[in-house]
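With one protein chain removed, the remaining protein chains of the complex are shown where they sit.
Should a chain be cited, it is by its letter among A and B, assigned in written order, with residues numbered from 1 in that chain.
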Amino acid sequence: MTVHSQGAVTAPQDAPPKSAGGQQTPPTTKGAGTSAPRRGRKPLPAGWLPYLLIGPAVLSLATLLLYPLAKNVILSFQKVDKIEFIQRKAPFNGVENYTQLLGDAHFWTVVLRTFTFTAANVALIMLIGSLVGILLNRLGTWMRLVLSMALVMAWAMPIVASVTVFQWLFDEQFGVMNWVMRTLGFSGYEQHNWFETGLSTLTIVTVLVVWGSVPFVALNMYAGLTTVSGELYEAARMDGANGWQTFWQVVFPNLKPFFTVTTFLEVIWVFKAFTQVYAMNRGGPDRASETLPVFAFVEGQSQGHYALAAAISVLTIVMLVIVMSFYFRLILKQEEEQ
Amino acid sequence: MKRKLIAAVGVAGMVIGLAACGGNDGDDKGKTDAGGAKEITVWVMDGSAPKAWIDAVNAEFSAKHPGVTVKVEEQQWKGIQEKVTTALSENTPPDVLELGNTQTAGYAVTGGLADLTKDKAKLGSDAWQKSMLASAEYDGKLYSAPWYAANRVVVYDKKAFAKAGVTPPTTRDEWIAGLDKLKAADPASQPIYLPGQSWYVLAGFIWDEGGDLAVKDGGKWKGGLGTPQAASAMEFYKKLQAYSTAPKDKDEATPQQSTDVVPKGGVASWIGLGWEAGGAEKALKDAGKEADFGYFPIPGKTADKPGTVFLGGSNLAVAERSKNKELAKEWLALAAGKDQMTKYAAETKGALLPNQAGANFTPAAGSFAEAMGKGGVNGRITPVTPGWANVETEPNPLKEFMTKVLKGEDAAKAGADADKEIASRINK
Partner (left out) sequence: MSTTTAPKPAPAAPASARPAQRLRKRRPLRPAAVAKNLGALVVAVVFVFPVYWMFSSALKPSGQILSKDPVFVFTPTLDNFTKATGVDLFWTYVTNSLVVTVGAVALALVVALAAGFAIARMKFKGRKGLVLGVMMAQMAPWEVMVIAMYMIARDAEMLNSLPLLTAIYFVMVLPFTIWTLRGFIAAVPVTLEEAAQIDGCTRGQAFRKVIFPLLAPGLMSTSLFGFITAWNEFAMVLILNKDKTAQTLPLWLTQFQTAFGNDWGATMAASSLFAVPVLVIFVFLQRKAVGGMTAGAVKG
């Protein structure tokens, strides 16, 4: 990869150095090169060194991300159902998939549901995560160790296993939650169905997603808090600020980038969450807990409408980009300020 | 047709296809030797092929085709459709693969399966059960060899039945009366465990009423759930389900009724397949309890005829893109041939009906297989059309229909909704 990009640059000058340059390149990339300063010092810096450094990243992203993405977009303009898929045919059928989707009420329900689900989850994750992070910061060494170990364990649990365990906890017949409710003396939990409706299913999914995501936010929040120096707290206390005010006046401004970035990441992760939503109740009952990725899977792999699923994924990406453009600007601005 | 099958139990079959099979061997062996060591891959579903049996098939195959090894890969039912679809599109698909009988037509139409029409003689198709053959063919062509079939029966706890003074019923009325007695005798347990989405069971009830899951209307298929027949079938299902505390929105596999529910006790009867009964027995034994199961066919409306049941089963197909099609067909002919099928029936103790009457196993009195044989007389399969496979895939409209009605929705309305969905899928 490096040789290729480098060759393209040197080629116009003269042919022979091409191979020599090729050998020279890797050391430079790795930052070791002894020959680099001798030959490359002057023509290099402004010119092609940065491109050389970003070359491998750009090329690999292009081949393994951009190309499949392009393939996906092309697929979304074709007709590929089970028959075409197995026969490896892909006739174009224009915007048929898109018109079908955009005219489908179910699709719009799913879109709305996905946004609501994402918003609720991210809000809960950020809120609970921050609170637990603050709690961590205020605990004694031992208790902090206990709590962070608990968080780390939750974080490290494989998703496949956590989904199964959560299904058990909320199982209608053998669930621990029904047992807990019964033991606490609540009636109606002899065999309460926690997955009765789409909403209740998504509520359980939310519990799972929040449970799985809070550790990331909490531990990072804690790490962030430790960078806020004690003096700032002291100063705030001198000014007579209470806990709440201290948070808004001292902690929040200092950790604003943390909140921006973490929220950004969580929005992406929750929006794309597939395993948790699908495995919990397969998008049921009656497709009422399908979010966009689950919808795409059900239409694509389960029903065999591969091209339609591609169209769903394209629309998903477009929507995500639009929603996130606000964040892009925010983060790019931070980029400029550095 | 099934009656004929039962009558033929124990009757020595004719030797069919084997001669043809032997004749073709010569050619193929030559090819194989020239090509050096070869391997064919066979996909069987988890639970379909007893190890002793498949080993015997492969031993015989290897003896006939020296240098050819057979790789058998067990597949899980979960997610199998997605897997088979992608596999059939690959350059090196499994050479032989097992397909559910309700799915075969769906794959036949894609061109992913090899056309076996010309190999009928080699495969010995004349001996096959006509009822099983139906699902293996599409549009007059043969795309797979029937392998086995099975149907559900009611499995009951003999002790619980004896305690309540209930004997196996032969009509629906007796069945319900018995369940009432069981309920009275032991209010804490379930007279029958029946989850809300056991749609194969419902299919039987619909057929009993003279309805069907889908019917051809002109050139197009349409769903049959919005009909009065389906409504009365569902009414009976609801009546039965009321005796159970099983979830209304789950099928028999979540949680697995045989291994996760029944072994815990408190279930006097349930509807299941042979392997489920076996699994429950084993789980009970593992837990230190004793299984004392009796079996009876699902009762019909009248005593002269058991209830109609869905005849589940599997076919064996050869992938169109297989690199070793001829060898694959040889293997298929061997596995689906009378000799091996006889062993197969014996190995499964008759709990899985072999593809030909001549291979049948005489089940022991009081066994699952015996009850299954009695009930199987009235066996039927889902509509044979490529689109049916689309209907069955999750989210399955039949299951949604059942849950809705069980939760109180009007059967006609829920049925009409389901029919709309079925129509949109089955005609694709």
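Some notes on this structure:
Operating definition for what follows: contacts are C-beta pairs under 8 Å (C-beta built on N, C-alpha and C of every residue); 3 or more make two chains touch, one makes a residue touch a chain.
Small disclaimer: the values here were computed from a predicted structure and weren't measured.
When you scan A:206, A:281 or A:313 for touch with the missing chain, the hit is A:313.
Residue positions on chain B in contact with the hidden chain: 45-47, 73, 76-79, 82-83, 86-87, 89-91, 255-256, 258-260, 263-264, 275, 278-279, 283, 286-287, in rising order. Across the interface with the omitted chain, chain A contributes residues 27-34, 36-37, 45, 49-51, 53-54, 56-58, 60-61, 64-65, 67-69, 71-72, 75, 88, 132, 135, 137-141, 143-144, 146-162, 164-166, 168-169, 171, 173-174, 176, 179, 211, 214-216, 219-220, 222-224, 226-230, 233, 254-255, 257-258, 261-262, 265, 268, 272, 274-275, 293, 296-297, 300-301, 306, 309-310, 312-313, 316-317, 320-321, 324, 328, 331-332, 335, 338.
The definition used in the following text is that only the chains that are shown with their structure count from here on.
Taking each chain's centre as the mean of its C-alpha atoms, chain A lies 42 Å from chain B.
By the touch criterion stated above, chain A contacts chain B in their complex at residues 81-83, 85-88, 171-174, 191, 193, 195-196, 282-287, 298, 301-304.
Residues of chain B touching chain A in their complex: 81-82, 85, 88-89, 106, 109-112, 245-250, 255, 260-261, 390, 393-395, 400, 403-404, 425, 428.
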